Structures are given as C-alpha cells and as structure tokens.
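Of the protein chains in this complex, all but one are displayed in their positions.
Chains: A and B, in written order; residue numbering restarts at 1 for each.
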Amino acid sequence: MSDIKADVKMKPVDAVIVGFGWTGAIMAKEMTEAGLNVVALERGEYRDTYPDGAYPKTLDELTYIQRSKLFQDMSKSTFTFRHSITGVAVPYRQIGAFKPGTGVGGAGLHWSGMHWRVLPEELQIRSHYERRYGKKFIPEGMTIQDFGVTYAELEPHFDFVEKVFGTSGQAYKVNGIVVGDGNVFEGDRSDNYALAPQKVPYTAELFRRAAKAVGYHPFVNASSNASGPYTNPYGCQMGPCNFCGFCSGYACYNYSKASPNVNIMPALRMVANFELRANCNVVRINLDGSKKRATGVTYINADGKAVEQPADLVIASAFAYNNAHLFLLSGIGKPYDPVSNEGVVGRNIAYQMMSTIQTFFKEDTNTNPFIGAGGTGVALDDWNGDNFDHGPLGFVGGSPAWCNPAGSKPISGIATPDGTPAWGSAWKKAVKKSYLNTVSFDCHGANMTYRDCYVDLDPTYTDKYGQQLLRFTFDWKENDIKMSRFVTDKMMKVAEAMNPESIKVSVKSVGDHLDLRNYQTTHWAGGTAMGADRKTSVVNRYLQSWDVHNVFAVGSSVFPVGIGYNPTGLACALTYWSAKAIREQYLKDPRPLVA
Amino acid sequence: MNNTFTHTAGALLLALASGAAWSTTAATVPNAQLIRQGEYLARAGDCIACHTAGTQGKPFAGGLGMETPIGKVYSTNITPDKKAGIGDWSFADFDKLMRTGVTKHGYTVYPAMPYPSYSRLSEADMQALYAYFMHGVKADPTPNKAADIPWPLSMRFPLTIWRWAFAPTPQPYKTPATGDAQLLRGAYLVQGLGHCGACHTARGVGMQEKSLTDEGNTTFLAGGGVIDGWSVPSLRNEHGGGLARWSAAEIAEFLKTGRNSHTASFGAMNDVVAHSMQHMTDGDLAAMAKYLKSLPPSNPATPAFVADDKLGKQLFSGIVNSKGAQLYLDRCAGCHRSDGKGYDKAFPALAGNAVLQTNDPTSAINIVLSGGAVPATRTAPSALTMAPYADIFNDEQTAQVVTFIQTSWGNRGTPVTAAQVAKVRKVSVPVQASQTEATFAAGRHGTFPSVARQPHLKDAPAK
Partner (left out) sequence: MKIIGISPHRRHFLRKAVGAAPVVALLAGAGGGLAMAVSKDQPAYKPRFFDATEWATLTALVDRLIPADGEGPGALESGAHEFIDAQMNTPYAYGALWYMQGPFVPSIEQFGYQFHMAPRELYKSALAGVNAAVNKQSGKPFVQLNAAERDAVITQLQKGSLDIGEVPAKVFFNQLLQNTREGYFCDPVHGGNKDMLAWKMVGFPGARADYMDWVEQYGKKYPLPPVSIA
C-alpha cells in the first residue's frame, strides 16, 4: 500500500480521472456532457499532434522507435517479471516485448489503429465452451470467465466508438442483411463503419489473393487510420491516411490516426467544466474510514509536491495493468493469492499469443513494404475464436490472422530468410534483396488466463517515488501454444499459395518461455477483471468496483481473458457502456449497481 | 455524503445577464435582453480583439500595442471603471466617439479605431452596445498607456484634420423602405461592425480606406495590400483572388469555422473567426455572405480558374520536371496531393485557391515559412496545424516551391524570387501550437456550456 502524504489539498471536483488515454478521454467527454466538473490527471507530459507529431521531424525511426521517445520513461518506473510462482522476478529494464505508453493521449496517441469489436462468444467464453464442448473441456487451472455483458448490450457502443474514431471498414451484415464484402464471422451490426475501407497495399493484396485461393474468407480489416477526411460526432476533424509508414510509435502528423488528442480533446477544450493536469502521477486512490468509499486521489505534481484532489467519483483509466497496480497500492479489493486461490486484484492477466510467417520473393517483385499504416491490411477470422470445431483439437481459443503492412523501416524492419547471418556481407546481400520483396503476416492469438498468471506488488524493486513496482508472474501455457501452432499451420497454406522463393516461420514450441527481448505487442489485459461473481472479479458488469462503489475501472484491465483481436475497440466500447450506467443510474442515486 | 452533482455550466452566463453586481453608473439597469444584444454586437465588432492585451490581458481593459507609421499606440480601457475606463461616459459621449472618433475629452482617436465604419450603426444597436459596456463588462482599474509616439508627432490636431478629410459625415444607418432584407442586413454588418474594409479595402495617401461603402466604386473590399506579412485578399465576387468560386454557404461556413472545401483560414483572420465570427448567428453570417456575393468584380476581364490535370498525372507517376515540383513532392504533397486538390476541409486545396491566383505571393510565402493553423471554434474545434518550413527551405528553395504552387494545375499566380522570400522571412513568425496544456487549464477563456448527450446513441435493440 502507498503511504505518501499530501502537502496540498485542491478544491473538490465531481469526478477525477486517473490516466488520460482513450478510456480516460471518453470518460471525460461523457462526464462533462452529464454536467460534472471533471479533472483528468495524467502522469506523463502534455502531447499533441503539433508539435509532437510535427512534419517532418516525426519521421525519424531512431528517435521514435529505437529511442522510444513517446513511450514510458523506464528509468522512472517499470515492472518485474518471473515465469512462475517459485521464481525471483527481475526488472524489465529496456523496452522490448511490449511498449508501455504514457503522456496525454497515452498509447492512444501512437498506437497502430487496428480496430476491432469482439467475437460475441468471447464475451461468454466459459459458458460457450462448456455448452458446446462439455464442462470438462476447459482444463483445471484455466481461469477464463464470462465478461458479464453481452455483445447485444455493447453493440451500440461499438458503433459509436467507430463513429468517434472515424473507423474505415466494410460491414458484412447490418441489421441482419448482408451489405458488402466484410468479415463473414463478425457479430451483427446496427450500422456500417464511419468511412469506407482503406486502400489495400500490394503486400496485403498478395495475401488476400492467396487466402481466397485456399478457401479462406479474407476481408479488408477495419482501420482507425481514416480513409478520407472526416468530422466525427464531436465535431473533431481527421485528415486522410496516406500510408506514410511511420505509424505505430509515432504521433500521426496529418491527423489521420484516431487518437484522444485528435478525436476528443478539441471538443473537451471548448467546455469550462473540464480541466487537464499533465505531469501529475497519481500514487493512490484515497478511501474514507469505512474503506467503502473513495474520497479522491493523491498525486505527485510536476514540482514533486504531493497533492490531494478530493472527488465524489474516481475513474481509474490507467493503462491495462496499471489499474491493478493502482488498486493494490490503494487497498481497493482483496489482492489475489494464487496459492490459496483467493482474492481478486491482479488475477486473470493475459497477453497475446503471436506467430509470424514471412514470405520472400524474387527480385523486382516490389512489394514496397514502406507503404502502409498501422491499421491497414487484410485479415481472416476462419481460425479465430470458436469459428472452427475445437472438439478433436483439445485446446481453447483461436487467432485472427492478417497481413497488416504498417510500414517496414530499415533499422528494425528488414526481414531476411532463414539462415541469414546477422552481420557481414551475407547479411548485407540478404537485406538488399529482401527489403522490397517480402510479405509478412501474423496470427494474433488469444491468450487464456490461468491461476498462476497474475500481478502483485514486487518485494524488492521500486519506482522513482519509492512505490513497489508491479510484479508479473507469467508464462506461456501449452493450451495457447498448441492453438498457435495449429493456426500457424493453417496459415502456411496461404504462404505456400503465394508462391514465394522461401518461407520463414516464427512460432512457439511447447515449453517455450515468455521472452521479453523482441517486440511482440503491448496487449496486456486483466488485473481488474470484470464479471458476474465478486469472488472472481474486481469490478461488476458496469465496471464499478465491488468494494468501493464510487470507483470505476476502465480499459483492457477489465478483460477476464485475452481476446483474439486488438483490445482498443472493446476497451472503448466497454467504457461508453460504463459511462452510460454512471449517467443513467449511478449519478441519480450513487450506490452499488449490482447486488 | 454529497448525493448531488453540481452543474456549473451556464452559471457564468446568468451572472453576466443580471449585470447588477458590476454596474456603477446608470441610475436604472437596462434589461438583460438589451445587454445580451450589446454583447452580441460587441462580438460582431470584435472590440475585444484590440481592446484586450493578448491572451493574458483582462477583457476590454486595453493595453494592446499597435504599430503605426509614426509610432506605437495602445488600445484603451473600455470597461465601466470610472477612473481608468469609460464608466463615467454618458450615452451621448459613447455615441460621439463611435461615430466621429471624438472622445469625451475633445480629442480625436487614432484611426486604428475604425470609427468611420462604426459611424453607420443604427441608434438601437448603439444603445445596446452602450448597455453592454456599462453593465455587461467587468470593471477593470488598469490605466491607459500613453502612446509611444515622439513629439511633435504625438500632437493630436492632425487627427482632427484627418477626420475632417476622410471620415464620413456620421449618420446612423437607415434601413431603406424596399430591398432584400437579408442583403441589407449583410451590408449593414459588413460595412459597420464587421469593419471588414479596415483590412480588405486599399488605403489612400492619408491611410484612409479608399471607400467605405460599395456605392459608386469597385474598390470597396477589393483587397488591402500587405499587412503584417499577409496579403489581404479581395472579398468581392470576382476571379483572380476574390470569392467568385465560393458559394454564399461556403463563405458563411468559412466565417463560422475558418475552413471550407476551398481553403483554410490563416494569419489575422484566425482571430476574427475565433473571437468574432463564430459567435454570429447563422442568419447574420448568411446575410454577410450574400452581401459579399453581390459585389461585382473590380476587373470583369480577369479569367476564371480552369483546372489543368496534366501535371497532377505526371507527379502521380513520379515524373518530376522541375526543382519546385521535386520539393513539392518531397515535402508538400503528403497533405496537398500531387494534383493540388488537398483533402476537402482537412487540408486545403492549392489548385484554384484564391490565395494563389494573384501577383502578390506574400501570403503563400509566409505560410510556407511560418506554417499555420486553423482557429479552434465551438463547432469546429480542431486546430489543424501545418508545420513551418523556414528551417527546411532556404530562400531559393522557397521561391521554387512557391512559384510551383502559384503556377501549377491551372493557377494564375505569378512566379516568385528569392529576394521576395527574404523580405517575408524577416516578418514571418513560426506557428505556435494552439491546442496546448494551457488550453485545458482551469478558468480558461473561450469556453462554452457543455452540450447534453447527443441523441446518437441507440439503445440495444431487443433480441
């Protein structure tokens, strides 16, 4: 628990928001519309398209990728990792496998833009698998659970998120009627996307043709890199994505990647009842004597002073795992203990089970991989979720697969065929040949949750304020590796149908451990899981803390399982869903909303 | 436990309307309606722009310095403070100043104050303005700053002579018995409170606007030369730099939001949009637009822009035939496109843009060097920003790329020299970020009441 004491006390506000990324900005917009006085606190610095994404200085791979300019300052705070309960955790000292965000806009400023909803059955993952495959199918120790909310309940919020983001895509079915060449596996929709799909670069087109040829169902995936100039329901404007290839890790210079800074903040600027304070690191949510009610938060400001901000409503919208960290430091909810299997805060931590297939073609193929954007590409859901019969296979979950050309740049992004040395003339020859003649695609697998994969407070290492770091106990499990190998095998057929000179596959083998060195993805989920049962969840289906009813947690921290898709669409839809409950139910009569 | 969540939006507006707390002069407090009307008119006249010292200054307390050919003058305190402001001015005093430029104390103000335009206000509007400044504005004790003008230039009697020579005989505007009401309303606003001619009409040797109305001339609003490094365009319905290609609706949209499908606002016009025009009713904006569209060309022979897509097709294929074209493709086409068409209201078109059809490239040069941002307004809050290129292009390169955009895709502008660029570079100021931490600070100016939830969110359909 954090014991930092405040020197200064601010005037009370109606709502305080901790962490100003996507979910914080959505909550700010919703709460200000409801007439509340809202203060948002962001630990990182103020950031915006201009000047942080200013053209052309932003087009600098070294600064923004190798030197991680927009990402978390690891020297101030990080996490520790161990593979198992018996291990000793060591710090994640350099940014590698995942890239923690920070700053105004959060990771939302510099994310990719892959925009998804969720497979309807993933929201009821446990009951769905038990119904279809029997109660014994899910193994002991796999702690997946239903979210407690249905796709139908979330559908209008998924739709609204897409309208706010300017999401470009093609729906398959709208209100039950097929309207176009979309994803035949997606849940039904009440409306098409905000904009038409993005154009398809050559790399993804080669993938699409091959996927179709082998009988799969490829579609142009939805992207929150706008396919044209756009004005969203808040009056905020986007420019069109021109496939510049400097996407993930960069602030978009021409307003075409949806971000809180572009899509929500201009509207918040215009209302008097919203205030944003940057460089304010919340160290604790404060509770009253009963421990059942929050009185506000304490934060460290830019001058290093500890400040108390009283508030009637606290929204925890820190990035994913950081919400669990905040709850643990604040004493909200019982910390999870994997040995006794009791407690809730920190349980159900999930990552993403990735594999990659790279195809190498002859010279003068000119795949031009420098052309692309974070959300661009072609995907297929044939092997995602429960879209195929798991009965004979003996694992839970699946992977969407896609060719997502986001812009390959030379320092980090030139793939070479199997067996290429890492240096020397042979390496040089290989990169020269490969760069313009490669197509890469991924299987972006779901990740189940397990009894012994969780977070808690580290006993040894601290952040710059002397607070205990968050400790991850996490490793890959056989279930997810088997799933990944199965899907990768299916996707090899696509690679072969593309008729390359050679194919290189990166897939895990059973027994492989979590490796933090090479970049995979930043899609951590869980830690403050949502659910119907307070014994296995931290927040109820409205994302309200079971223990402290004026505290709500939003973001992928509430997922009780790692879904197959990228999490942003679902995290944001859940935030609007929670905001609706706050506006329509909680504000009128503040109380626990679920008995 | 506090079970209520207070709603503070609108509270300030109520306090303003009541006005009672801040009035110190009039024996009777005029009704809230008149004060609100006056506030609206003060926005239309954009009094705040000159009578407030930048973003830090107190509203209407004066102190903004303005360079004139003879030295620097400072705007005055027009709050109802009795010592430092105009709190002890009667309506007659106020009316005389607004129409004739003569103060209560008998001297003439510098024509930085556009009284020749304001002389056209109706009696009713003048009363409303007076009511607003007496009862709707917070009194501020900041004393007026003396002008930085050396004697003998500081003597005021030449201003009286100027006024005799160039100011119109003040007469309140009389609505004619017949005529298009909307057109007349537009003329009233443009010629009067809008004082558009103060910038957009050329000035004579005495620095007087060459014409104050559209009667009997085609110089009114035909363009005002160069001010502060920006060329001031024609607002008449003409080609070659005027508004011929814009519809009335597009003009109104531009005034309200600083952007339309043809272009984006820049330079001094940004403040006009943000402080003044965005507060006008849609009806008044439509009237002003209609009036501008009614102004015939000063030179009817100027040809219309005709699009030429040959160059765009070449650039699309990577065929580059000049240094200017190369620079454009390297650094500009990302937003403005190889065909110069831009992207609707996000990034303005260069092909056919009125800024690029004349022989005065000052604005084009200045934008390239300084960058620019559209103003954030209530209905269009995104301050889309173009980064400055002053450190990327030298004078020669700037001249090449500006020549390119002036003369490509059918544009009729003239080529540009490095010497012209060097001149503009001296006065260009790099664009500042306009959405910053400060624009989210507590107690900031320029906010509006929160809008209640939109009816866009559908409830989940019954399944």
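General observations
By our rule, contacts are C-beta pairs under 8 Å (C-beta built on N, C-alpha and C of every residue); 3 or more make two chains touch, one makes a residue touch a chain.
Please read all numbers here as calculations on a predicted model, not as lab measurements.
Which of B:Y74, B:W246 or B:F393 touches the hidden chain is settled by the complete complex: it is B:F393. Checked against the full complex, the candidates A:Y435, A:F486, A:F552 or A:Y565 give a single residue touching the omitted chain, namely A:Y435.
The residue touching the chain not shown here, chosen from A:F185, A:F388 or A:W427, is A:W427. Of A:F137, A:Y202, A:F388 or A:Y465, it is A:Y202 that touches the chain left out of the display.
When the full complex is taken into account, the listed residue touching the unshown chain is A:E61, out of A:E30, A:E61, A:E275 or A:D456. In the full complex, subunit A contacts the hidden chain through residues 55-57, 59-63, 66-69, 73-75, 77-78, 81, 83, 88, 90-96, 199-202, 205, 240, 242-246, 253, 364-366, 368, 370-371, 409-411, 414, 422-425, 427-429, 431-432, 435-436, 460-462, 513-517. Residues of subunit B that touch the chain left out of view are 315-318, 320, 326-327, 329-331, 333-334, 337-338, 391-394, 397.
Rule of thumb we're sticking to: only the chains that are shown with their structure count from here on.
Each chain gets one centre point, the mean of its Cα atoms, and the points for subunit A and subunit B are 44 Å apart. Those residues of subunit A that touch subunit B in the shared complex are 14, 30, 32-37, 46, 48-51, 54-57, 104, 152-153, 155-157, 159-160, 163, 190, 228-231, 233-240, 242, 244, 253-255, 261-262, 265-276, 278, 293, 312, 576, 580, 583, 587, 589-590. Listing the residues of subunit B that touch subunit A in their complex gives 1-3, 5-9, 12, 331, 334-335, 343-347, 373, 376, 378-385, 387, 392, 431, 433, 435-437, 439-442, 444, 446-454, 456-461, 463.
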